[in-house]
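Removed from the display is one protein chain of the complex; every other protein chain stays in position.
In order of appearance the chains are A, B and C, and numbering begins at 1 in each one.
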Amino acid sequence: MQHVDVREMPFEPWQYLADWQAQQLPENARSGATAVFVGTMRDFNEGDDVTGMYLEHYPGMTERQLATLVAEASQRWSLDAALVVHRVGEILPTQPIVLVAVWSAHRAAAFEACRHLMETLKHTAPFWKRETLSNGTVRWVDRNTLG
Amino acid sequence: MQHVDVREMPFEPWQYLADWQAQQLPENARSGATAVFVGTMRDFNEGDDVTGMYLEHYPGMTERQLATLVAEASQRWSLDAALVVHRVGEILPTQPIVLVAVWSAHRAAAFEACRHLMETLKHTAPFWKRETLSNGTVRWVDRNTLG
Amino acid sequence: MPIKVLFFASLRERIGQSQRLLETDTPLTLQEVWQRSSGETHLPDNVLMSVNQTYVDANSLVQPGDEVAFFPPVTGG
Partner (left out) sequence: MPIKVLFFASLRERIGQSQRLLETDTPLTLQEVWQRSSGETHLPDNVLMSVNQTYVDANSLVQPGDEVAFFPPVTGG
C-alpha cells in the first residue's frame, strides 16, 4: 500500500494518519514498526522572521517523482506501506508542510526508510519555497537546510 | 516539555499524539521537525505464531529510567519536547506497545534523537516480554531483536 | 509537434516566462532548447532539467513533442 498526496489544503498529520491507517491499511500490515516524520513551517529561517510561505511545484512531475521515491524505498526496505503528504500553495507558520510515514516488520528498516525518503524528497522532489519576511521582503529559498 | 506514560490501558498512537500536542505543546514548540516511532505487537516472533503477550515491568524504576533517557536525549539534541508511552500487562497482536515522539528545530536531530531513544529504551528500560504461542506454550523472550 | 518548455520558481522569474513552445522537426540538444527558449547563451551549472517529467542531464537529446523543464535546486520538505 503506497500513497502520495500533494495538496493545497492544510492537514492535521495525526488525524491524517489515523484516518489513512483505518481506511487503507489492513490490520496485518500495521504490525511491527512505524516511523513517521512531520515537517512544520517555522517562523524563522536563516536568521530572519518569516511570516508566510508559498510552495510552488511542478504539477505532474512532483507527484510522479514522489511516487518513484516511495516505490524505490518500499522495495529496498521491504516496506508494508508508505505514505507521503506534501502541501503546496500558501502556507502559514506552525502549519505542517510534509508528512512521511512507513510501516515495516523491523524498526531499523522503518527508521532508515523514513529518513531516506525525507532526504531524497528534499533533494529531488520539485518544490520551491518562496518566503515572505516580517519586513515585507519576498525571497526564494535557494537551498535546503542540511540534515 | 517531557512526558513518560507507562500504562496498562491500550492506546491509539495518532489520537494520543493529537491530544497531547493540543493540550501540552505550545504552538511555538511544534515548529520544525517531529519524528515518531510506534512499535506494534506482531503475531509472530522467532518463527512462531504468537497469540498473546504479557509485559512485566519494575514499577518505579521503569518510569525513572524512561525519564532519565528522555532527559538525556532532550539535552543532547536540544529537543523542544519528547514523549514516551509504553504498555505493560496483557497485550494482543496488532496493539501498539510503544510510542516515542520528539520535537526539534532540525530534522537530523529529530530522527537521531527518536532512534536513539528507541534503542536505549530497548536496551535499558526494565520491561520483560512473556509470549503465549498458538500451541499454548508460554515463554520469556530472552533477547531483543537487533535494530 | 513542438517542444514544450517550462520554467519554475526563481528561474521562471529571471527568464520572465513560465512556458514556451519551440517549433522543431528534428531532435535538439538541451543546450539548444535552453538557448532558443531562454534567450540566454549559457546553461547555468545549478539549473536542474527534466524531459517528460523525468530528471535528465545536460547531454540529453530532446525529441519533438517532448516536455522539457528547467528549474533551480529544489527546496521542499
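One rule holds for everything that comes next: contacts are C-beta pairs under 8 Å (C-beta built on N, C-alpha and C of every residue); 3 or more make two chains touch, one makes a residue touch a chain.
Given the structure is predicted, the values throughout are model-derived calculations rather than measurements.
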| request: Specify the shown partners of the omitted chain in the complete complex. | output: B
| Which of B:A35, B:A101 or B:L121 sits in contact with the chain that's absent? | B:L121
| task | Identify the residue among B:L55, B:V70, B:L83 or B:A113 that touches the chain left out of the display. | result | B:L55
| task | Mind listing the chain B residues that contact the chain we can't see here? | result | 39, 55-58, 60-61, 64-65, 86, 97-98, 118, 121-130, 140-144
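The criterion applied here is as follows: only the chains that are shown with their structure count from here on.
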| note | Per the C-alpha means, the centres of chain A and chain C lie apart by a whole-Å value of 26
| query | In angstrom, rounded to a whole number, how far apart do the mean CA points of chain B and chain C lie? | reply | 48
| query | Hey, how far is the Cα centre of chain A from the one of chain B, in Å? | reply | 23
| message | If a residue has to touch 2 or more other chains to count, which residues of chain A qualify? | response | 39, 118
| note | Flagged in chain C as touching 2+ other chains are none
